[in-house]
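All protein chains of the complex are present and in place, except for one that has been dropped.
A, B and C are the chain letters, set down in written order, and residue numbers restart from 1 in every chain.
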Amino acid sequence: MIDFIQNTLDGLTAGASYALLGVGFTLIFGVLRRANLSYGPAIMFGAYLATWASFSFKGLLLLAAIAVAGTVLAGVYVERLCFAPHRRGPAAAAMVASFAIWMQLEEFATLLLPRHLYAFPALYEGGPLNFGPFFVRVESLLILLAAVATCIAGWGILYATRFGIAVRAVIDDPRAAELSGINVGAVSLRVFAAASAIGGLTGFLIVASHEQVTPMLGMWSTLKGMLAMMLGGLGSLPGAIAGGLALGLIEAHSQWYLGPQFRDFIAYLLLFALLAARPRWMNTRSAY
Amino acid sequence: MLRVHDLVTAYGKIEALKGVSLEVAQGSITCLLGPNGAGKTTLMMTIAGVLKPKSGSIRFSESEISALPAHAIVSRGIALVPENRLVFPTMTVLENLHAGAYQRRNGFAEDIERLFVRFPRLKERSEQLAGTLSGGEQQMLAVARALMSRPKLLLMDEPSLGLAPLIVEEIFAIIAELHRDGTTIFLVEQNAHMALKVAHRFYLMEQGRVTFSGDPGSLAEDEVIRRAYLGSSKN
Amino acid sequence: MDEYAIGVLTSIGLLSFVAASAYLLLTAGELSFGQQGFFGVGAYSGGIATAMLGLPLPVGILMAMLFGAAAAALVGLSTLRLRGLHFAMATLAAAEMLRILFELFHWQMEVGGETVGPDGTQGFRGIRWVFERGVEPLGFLFIVYGMLAFMVLCFVFLERSKLGATLRALGEDPQLAGMLGIDVLRLKLAVVAAAGALAALGGALFAHHNTYIEPRNFDIMLGVHSLAYALIGGLGTVFGPLLGVALDLGVLEGTRFFQGYRMIVFGGLVALLLVWRPRGLLDERFVHWLRTRR
Partner (left out) sequence: MRRLLLLALLVSPAALAQKTDAKLDCKFTGTDFVYDCTIRLNRGGEPLAGAQVTVGADMPSMPMAHNIKPVRARPTKTPGEYRATLDLEMTGEWAVKLRIAGPVRDQLILHYDFTESGTVPRK
């Protein structure tokens, strides 16, 4: 029983970063109706920029800011080059363009820091908190906290501000939004930048809690983000959070009970089964 | 107020508008009639800035607007109530209205109050999701949302489409009321009979061209209806 | 031709099969991130047929295509009603599951004094039918391009036939296609299976060209690359994906002096190209213009 609870704890804390990635993906998908394959690589670009900066100074807040700025910069570049020109065109073109930029961003990053693995200043020096037989790493708690804070902030913006109304209008029906006087292009760009900022923060938290950076961060965060978005029912923000946490739990438990190589298998199997069964809520038109 | 001159809009190679010229006088109700596929909706979309014309000009109170994007045209004072009344289904009625007034910083409260007086049904449903409203109610919401941007010229694309006769009466009553308040209205309408009752001037369109223009008295009503639905026999 | 040029041309030929399979699905209006899984199924079954069961290469290739089509049909059956990103993510999940299954797949036999066969993450060594038969690299190149020519012929006939038109209708608007009496689900299943067989054909040839395969060869990169080849080359004709592969691998050689910056240049070029031609270089409009000009 102890293992079960410990695994659940581990699953939830891992799931927090997946949830954040899922939220970033869903925001972009909600506004643009396109999956952005460069989302992970943009995060990696931000994280690599922060790693490069960490050689000269160790201030965590400053490194976080650099990671966020780098990811937003890369994100806006991707939006302008791959998504803005294809707003009315076929979805495949935008996705393949974002894949091409994925390759480009990854090569930028590996040129900046060619080695296979880099150390990164730790998010928290002390050991894990333990209460009773269970222990939770403080870094994971910080990520969970960040996830909750992002959701509350996101919820507040979407529901209580004028900008939130415009975002939801664009998500609901871009043509009607345009006719209501909303500059759909500008709203999409700003949402894209916000999603990239969330991604940059997530990237920073992940590399700081693992205390290392690898070139695999790009592909890893794209896959986990898309999985979280899909598990939660494409296009729904609370769904993405639930999907991310569920993914964390699935991985933690299947790794413990079935062995490490089944970790990803079970996650993909569940997504495939969910898609095949095609429940009603799976294809939610609404984004919340 | 609105002068369209030799407007050409094409979808790829197919020209939907083949040089359309028409005028909407200040404070008038001008109506556009024509068979399906005559290019009526294309014209509305081009004026509203959703579609980019290939050539020709659209002058709105002395400034050229054919190159402006849709949101800029709304800020100039033109609002379109689109065909099949696009509303934001997952947002409440009130939020739909706020979306309509996105361009303005203030003065929402009185506008909403005034609209609720004019559209009492919307007041009852103000917290309801727009997607759950009936066709007629959605049409009223679409009109109300367009009015939230305080337009000088209101474009309406077949507002009576798919609505029960009783509601169509209500829609045309509202149109007359808006006219009395000084809003200029450019109306695309299938229901020629109702349209001719309120219109000061009307145009007939076929295959992307204006084929007749005049005021309601100038052409016998049945002739207008025949040409509006069956197209003129000459060409 | 020196051996290096033959190697590049063979790679272009091999990747063209998996790119054509992604193209086939794209013309039917579906985006697949999973063709690399069936490419892997073809590689493993082709390798097993020749290296372990001692069957000749042609039989191995046929077996590979059968297994590829069967695997694709299985995935297709459970995802028939999905469209757009749902279908793409389902194929991605299926291909990743196949890749993990390859990692768990251990089956070795004693053949001619050696242990031969897939050994999980260690991969599958010794698929040396081509070397044992003394087939020169040039000979293998002809085999690959012979099959490629056959595939292109099939596509050219398909595109001119009624079935080709039905496929395009399905791609343009499945609802409308359904209304015209096209059995959308059955046709889509056939397309998914055919695309699986095509990818598997490429996989079997790859296994024999490389003499060694491992699960990581069949990861998401190959899937997204084949999609990119199909779209960059153009959705108007089967020569589109072939052109896409030639551009990538050709540019790879052409930009030898770019060495470290290849992807920066190539990635940017692809994104710009797609802005100009969202349906690729040889898109439908260009092909139509070509056909009607004569």
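In this text, contacts are C-beta pairs under 8 Å (C-beta built on N, C-alpha and C of every residue); 3 or more make two chains touch, one makes a residue touch a chain.
Just so you know, these numbers come straight off a predicted model, no measurement behind them.
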Response to the item:
The chain left out of view makes contact with A, C
Discussion item. If the hidden chain were put back, which residues of chain C would touch it?
Written reply: 3-4, 7-8, 11, 14-15, 53-54, 56, 109, 111-114, 122-123, 125-126, 128-129, 131-134, 206, 210-212, 214, 216-217, 219, 221-222, 225, 248-249, 252, 256, 259-260
Fill in: Touch residues of chain A, complete complex, unshown partner
110, 114-116
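Please note the rule applied: only the chains that are shown with their structure count from here on.
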Worksheet entry | Nearest-to-centre chain - CA centroid comparison | A
Worksheet item: Can you give the whole-Å distance between the Cα centres of chain B and chain C?
Response: 51
Worksheet item: So, what's the distance in Å between the C-alpha centres of chain B and chain A?
Response: 42
Response to the item:
Whole-angstrom distance, CA centroid of chain A to CA centroid of chain C, is 30
Worksheet item: Which residues does chain A have that touch at least 2 chains other than itself?
Response: none
Worksheet item: Tell me, which residues of chain B touch at least two other chains?
Response: none
Worksheet entry | Interface residues, chain A side, partner chain B - complex | 162, 165-166, 168-169, 172-173, 175-185, 285-288
Discussion item. If we count contacts the way the header does, which residues on chain C are in touch with chain A in the complex?
Written reply: 26, 31, 78-79, 81-82, 84-86, 88-90, 92-94, 96-97, 100-101, 103-104, 220, 224, 227-228, 231-232, 260-264, 266-272, 274-275, 278-279
Worksheet entry | For the chain A and chain C complex, residues of the former touching the latter | 29, 35, 37, 81-82, 85-86, 89-93, 95-97, 99-108, 111, 219, 223, 226, 230, 234, 261-262, 264-265, 268-269, 271-272, 275-276, 278, 282-283
